[in-house]
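First, the structure itself, so that you have it in front of you.
With one protein chain held back, the other chains of the complex are shown just where they sit.
Right, chain A next:
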């Protein structure tokens, strides 16, 4: 059960995230629809609205945008701290608010696919349905599992955003820049290392093991299932575990949040 304070903070954070999301969407519409439409009017070239609608994957777009928004929480923390809100309540409310917003995002994505003409059918545009859509004999079960997976995945990715964003919040601006530089350098060194050792036997063995792990994670451990009939059990477990790690990880990190002097 939520306390009145937790409810208030959740409502506040949910509204904030929603407004930010709508703001981004508004500018995306301006950038991807209105500006091309205006240009097409000037050029006398009709805008391919049908193509635009067909290629707009609202669910995936919101999936990405919401997890991006989840990265930034320090501004909210400052305001909530000023208003007598504890770190624990902030964490709890943020988790709940992002559950709401990511679920809403996926529902909107599905409705967009179902209601807007020229879109591929939901079954065909869903990655889940493509990989696991024939796992159960009952099609309704497959659809319900897909819905659960999409909502869960969107939420866990948003939780990942909260977790990673929280870690970065612990550092000063200068430290964050240094971390980015360090990560970029490690990335370059890592890629060079992989490239240089690609021909070695030990690496081939390692690559084979990684490939096996990936097959296991996507639900095709035996590597003989057909696309659409992969077993979704492991992906469900993996995503649940990731959710638990992000959830408790963010709690630990947010408990160390403090006001920065920058």
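One rule holds in what follows: a residue touches a chain if its C-beta (ideal position, glycine included) is under 8 Å from a C-beta of that chain, and two chains touch if they have at least 3 such contacts; residues count from 1.
The rule is simple: contacts and distances are computed from a predicted model.
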| item | value |
| --- | --- |
| Undisplayed chain, where the name is taken from the UniProt record, one of "ATP synthase subunit b", "ABC transporter, ATP-binding protein", "histidine kinase" or "L-lactate dehydrogenase complex protein LldE" | "ABC transporter, ATP-binding protein" |
| Contact partner of the left-out chain, one of A:50, A:208 or A:258 | A:258 |
| Contact footprint on chain A, counting only the chain that is left out | 3-5, 8-9, 11-12, 75, 78-89, 255-256, 258-259 |
